[in-house]
Each structure stands twice: as C-alpha cells, then as structure tokens.
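All protein chains but one are shown at their positions in the complex.
Chain lettering (A, B and C) follows the sequence in which the chains are written, and residue indices restart at 1 in each chain.
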C-alpha cells in the first residue's frame, strides 16, 4: 500500500491487486483532489501500460474533485486508445454524485463490484 | 422526541423514557453547546423534579462543550441537594474525553449501560 | 450569516476550505447532493486561484449563507505571469455543471502586476434533478 501524505495534507491511499496476468484492481481510498490526483494519474498510467483490464474501485473515496475526475477521464481515454479496458466500481455516494453531477458518468463503463468487474471482461 | 434546531444551527435531540414510576432515561443526541445547553438544562431540571432516578444516556453525543458540562454539573448538584440520583451512561468517546480532560468525571456516578444504570439504583 | 476565510494560498489549505463550505451547507439544511456539489465547486475554485497566485498571496473566500442558497466570492492576487483563467478547461466545465451563476472578474492589482482575480458563484439548497 502506498500512502500519499505530507505533514499537513489530505490523504489518499492507493492499493493494487493483480488478478491473473492481465488484470489489475486499483483501490482508491480517501480524498482525490489537486494535491493527490497526480499520484493517481501516474499510478493508473502505469497499470494501463502493463495490464489489459484495469478495475478502479472507488468505493472508499471520500472526495472526488475536478482534478480527480480529469485523471479518471484521461485514463479512460488512454485505455480506449490502447485497446485496454478501464472499469469503475463506484458505490461511494460521493464519487457517484461527482460523476453524475458533471455528466461524466456516461463516458465510463461500470460494474457493481470487483468480482463482476473482472468476470464481465469482454 | 424533541428536536431543537433553527434555520442555521447545530442540532440536539432529547428523548425521555419512563421506567416505572420513579425513574427516567434521558437520551441526548447530537451537539451540546452554548446554543443547545439551555434546553438540556430545562429538561433535566424538569425530570429531577418528578423522578427519583434520572439516567442521562450520552452515548449519542457528538459534541460536549463547557456549556453542556456545566449543565450536567449543575444537574448533578441539584440531584445531590434534592436526594435524587443522577447517573451517566457515557460510551461516547467525545463525551468521555470532555469529562476526563476537564477532570469533572470524578464528580459523577456512571453505569456501563442503561439497564445497569436502572438496576444499580441504591 | 457571513463568514470570510483568509488563508495562505496553498493547495494544502483547500481541504479545510471545502470542509467549511460543506459544513455551512449541511447546517443550512442543504440536501446531500447540493452539499457535495458545493464542496466540489469550492474545491475547484480554490484550486484554480491557488494555481495562479502571486508569491505569498492570501486566498480570501467570503461565504454568505442565505435562506435558500450559499454565495461565495473567492479572490487572490495573481502572479504577473498568470494569464486569464482557462474558462474552457475541464475544471471550469466541471465548475459550471456544479454551481449556479459562476462568474470571474479581473480587478486592478493592489500588490504586483498580476492583478486581482475574483470568482463568484452561488449554489441553491436543493439539487436540480439531472436531465
């Protein structure tokens, strides 16, 4: 687990789990804002470079601001360009509202939970 | 249940349950501060006027400031003077810390839970 | 009810500012979606202003809590190298989708040549259903 923090900062945790040779589950915990979004961007880019399916589990997200939405949006576009699958699991009310209120939801593919996200692979 | 609130305010809920003819359980929920403490004071005074044993359940308290501590302290003194029993149930970390940090804890009598508070009656 | 927050212009204080916004909205009985939207909008505004801040600038956020809405005016002294705010950016679009009546004003600079940049917005207490 990597823990992004400083002496005075909000906190985001990123965890990655491998599932077979070509799938990764990225679990995002905490607050995704201008401070922590760059770390998420670098992390997702790295996973998309090595895995065919990347599941991003947002269930533990407490804040998702425009910096974080932008990172997810770009990762999704990168996945499309590189013939990868990016799938969101998003039962966090806050993350859901962020995607809905900004009308970004339609751009993403979703699964109800992580097992579904992995078995649904096309 | 009485719900103390205004258009822009913090919120305290007070509930009272009768237990036999001479015991009352007062459940305090939410924030007890300068805004809401007077309501708690009036409530406790009224219960102590009619019941011999008053159990104050603080488990649902989210904030307990000096105004609230003062009300509890005075109610406890009133109980002593009038030969009543005031007993606190206090498993809320925040309420516990308030009583401990101010060294007021030793002035009160406590029970682990409401049933104990009622059966322990001297 | 009015509340002004003046802070060091740093991304490190934004979490606290957005918490204040959410706290005000919750206590003013905003619905959950509107609280979230305001929190995100305030985050976005502060991040945009901190990014263009002059050295040692102070970020000022003035909230006014009205019966059915909260208004924010956020201001900063901009760095001389900062251009106008990117109102076609991803972040600005997000802001416009979250808040009502978003606007930006450029005022003559009090300190330095970057001028003073002010973003104002309003947010109603009840979320409009998404179409």
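FYI, contacts are C-beta pairs under 8 Å (C-beta built on N, C-alpha and C of every residue); 3 or more make two chains touch, one makes a residue touch a chain.
Everything numeric in this text was worked out from a predicted model, so none of it was measured.
S.K.: Considering the whole complex rather than only what is displayed, give the residues of subunit C touching the chain that is not shown.
M.R.: 1-8, 10, 12-13, 15-16, 19-20, 23-24, 27
S.K.: Identify the residues of subunit B touching the omitted chain, counting contacts across the whole complex.
M.R.: Interface residues of subunit B facing the absent chain: 6, 8-10, 31, 33-35, 63-67, 69-70, 73, 93-94, 97-98, 100-103.
Heads up, the rule we're going with is that only the chains that are shown with their structure count from here on.
S.K.: Among all other chains, pick the one whose mean CA position is farthest from the mean CA position of subunit C.
M.R.: When every chain centre is compared against subunit C, the largest gap points to B.
S.K.: Just how far, in Å, is the C-alpha centre of subunit C from the one of subunit A?
M.R.: From the centre of subunit A to the centre of subunit C is 26 Å.
S.K.: Based only on mean CA positions, could you tell me how far subunit A sits from subunit B in angstrom?
M.R.: Centres of subunit A and subunit B (C-alpha means) sit 46 Å apart.
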